[in-house]
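Removed from the display is one protein chain of the complex; every other protein chain stays in position.
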Amino acid sequence: MNRELMKGNEAIAEAAIKCGCRYFFGYPITPQNEIPEYMSLRMPQVGGAFVQAESEVAAINMVYGAAGCGARVITSSSGPGMSLKMEGISYIAGAELPCVIVNIMRAGPGLGGIQPSQSDYFQTVKGGGHGDYNTPVLAPSNLQEAVDFTQLAFDIAEKYRTPVIILGDGLLGQMMEPVVIEEKKPLDIDRSWASTGWDGKSRKPARINSLNLNTEDLDAHNAKLQAKYKTIKENEVRYKEYKTEDAEILVVAYGTSGRISYSAVDEAREAGVKVGVFCPLTLWPFPEKQLFEAAKGKKAVVVVEMSAGQMLEDVKLNVPHDVPVHFFGKPGGSVPSSEAIAAEIKRIKEVC
Amino acid sequence: MKMVLSGFGGQGMLLAGQLLAYAGMLEGLNVTWLPSYGPEMRGGSANCSVIISKEMVGSPTIPTPDVVVAMNQPSFDSFINKVKPGGLFIYNKTLVTTVTTRDDITMIALDATQIAADLDNLRVANMVSLGTLIKHTGIVKPESVLKALAIKFGEDKKHLLEINEKAIAKGAEVA
Partner (left out) sequence: MQPVFRKSEMLVDKPFHYCPGCTHGITHRLVAEVLEELGVGTSSVGVAPVGCSVLAYEYFNCDMHEAAHGRAPAVATGIKRVLPDNVVWTYQGDGDLASIGTAEIVHAAARGENITTIFINNAIYGMTGGQMAPTTLEGQKASTSPLGRDLSVAGYPLKVSEMLSQLDGPAYIERVSMHDVKHIRAAKKAIKKAFEYQTQKKGFTMIEILSTCPTGWKVTPPAAMKWLEDNMLPYYPLGVYKDIDGGAK
């Protein structure tokens, strides 16, 4: 297969098209603009549709409409736009519709800035919208993963009938790296729930809906959702490890800070520190048991994030209680250098 | 090898960096290209970080580059003190008037804009500097860059290939 040098945003867009996604609804916001730009050119070429919506609110509701028709549909945004989309994401989760949502994170809060950040972890992983729901969250740390996870996201979305979020950041969106994007066929699964125009006989008329005024029915619906989330937690956890076999210190980082930590680990090892990286690839479901095992017996865990410490909370919940957890990171759009992370690893080595 | 290519927005340094990364990919190497991005478009400063390596590339950011190409004064000022000792610093002497020197790095004063002007196309100054960079680093073969150029330009800009190739060759002649 040919490797192509692509920007992360464009690679995500092409990966979606190559696995049968034919609908994009979105609104411009930096640093994800290459996704709608790319889609606006490509969708008509492949017989799909691109609509630049009047807002992120409208965009996610267009996604709700298209997803309700059983179509492969995607939208993308960044922090402020994601906040607006949360209403729709809650409805999509409630109505159990499959779709893929890409968040190329920028620093907040508020309008914040346009530089890369990982400060939407809470919003993305802990729900974001109203009600008891979760969305599977895939966090690529390089562009091949961005491609593979985009295609995987559609499969997970359709298999479980749930919105799936790709959580990237401005650095992953803007950088270029070689990628291989393969054609992938959509799953051969039951879509008889979808609204496709009723023929009046072969099925019941479709009801794409998240309203349930009867408490018993809504209880039952929530129980069904929770059972589904339990299955996802059992089946869809993904993570990777780097040089952890002999490590005394374990760095836990995802996405951009994950890949930079790989370099930091190499640099710290040159200085004689035995250190490795545990990199969650799914943030929900979080690799709870796997992290617990990986952290067992370590002298220290260091969480590296481009935030004030959000995944940190999940790490603290899932490492043995006798392993100290340190935090290195900051909010505001700064990308930590591998040198700075390596220096922190060396400092922690001294104190533990 | 970690390289930063920097200049005014519109000088084409992001494109030069992309071609470099593309050439590395064509040679089967691991590459990353990372632009500075922000509200500056034409006229502001723009730079990109290019890493070409046999090893997996972790961090795509480059706090201390091995190689810098600085096409204007602000780029010169930003990066002159960041280059690693033993590194290479190529600057566009046509536009960089205030020069501070370092004796622990190799500095090449390249008359990039003037060479481009001599070729009757000011826009190829970026390619002149790219020619100098690949000549002095040997990071990728010139053929790979030309191949990347042809792919990147495609049919639409095929007519521009010749002048760009000439500019790369001119840059490579500079010692």
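Which chain is which? They are A and B, in the order written, and residues in each are numbered from 1.
By definition in this document, a contact is a pair of C-beta atoms (placed from the backbone, for glycine too) under 8 Å apart; a residue touches a chain by one contact, two chains touch by 3 or more.
Since the structure is predicted, the reported quantities are computational estimates derived from the model, not experimental observations.
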{"item": "Contacts of the hidden chain among displayed chains", "value": "A"}
{"item": "Absent-chain contact - pick from A:51, A:114 or A:279", "value": "A:51"}
{"item": "Hidden partner chain, touching residue among A:88, A:108 or A:163", "value": "A:88"}
{"item": "Which residue of A:187, A:208 or A:325 touches the chain not shown here", "value": "A:208"}
{"item": "Sites on subunit A contacted by the missing partner chain, in the whole complex", "value": "23, 25, 49, 51, 53-55, 57-59, 61-71, 73, 87-88, 91, 95, 195-200, 205-211"}
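Following the convention adopted for this analysis, only the chains that are shown with their structure count from here on.
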{"item": "Interfacial residue positions of subunit B with respect to subunit A in the complex", "value": "18, 21-22, 25, 30-35, 37-39, 56-61, 63-64"}
{"item": "Subunit B-touching residues of subunit A, taken from the complex the two chains share", "value": "3, 5, 30-31, 114-115, 170-171, 174-178, 259-264, 266, 335, 337-339"}
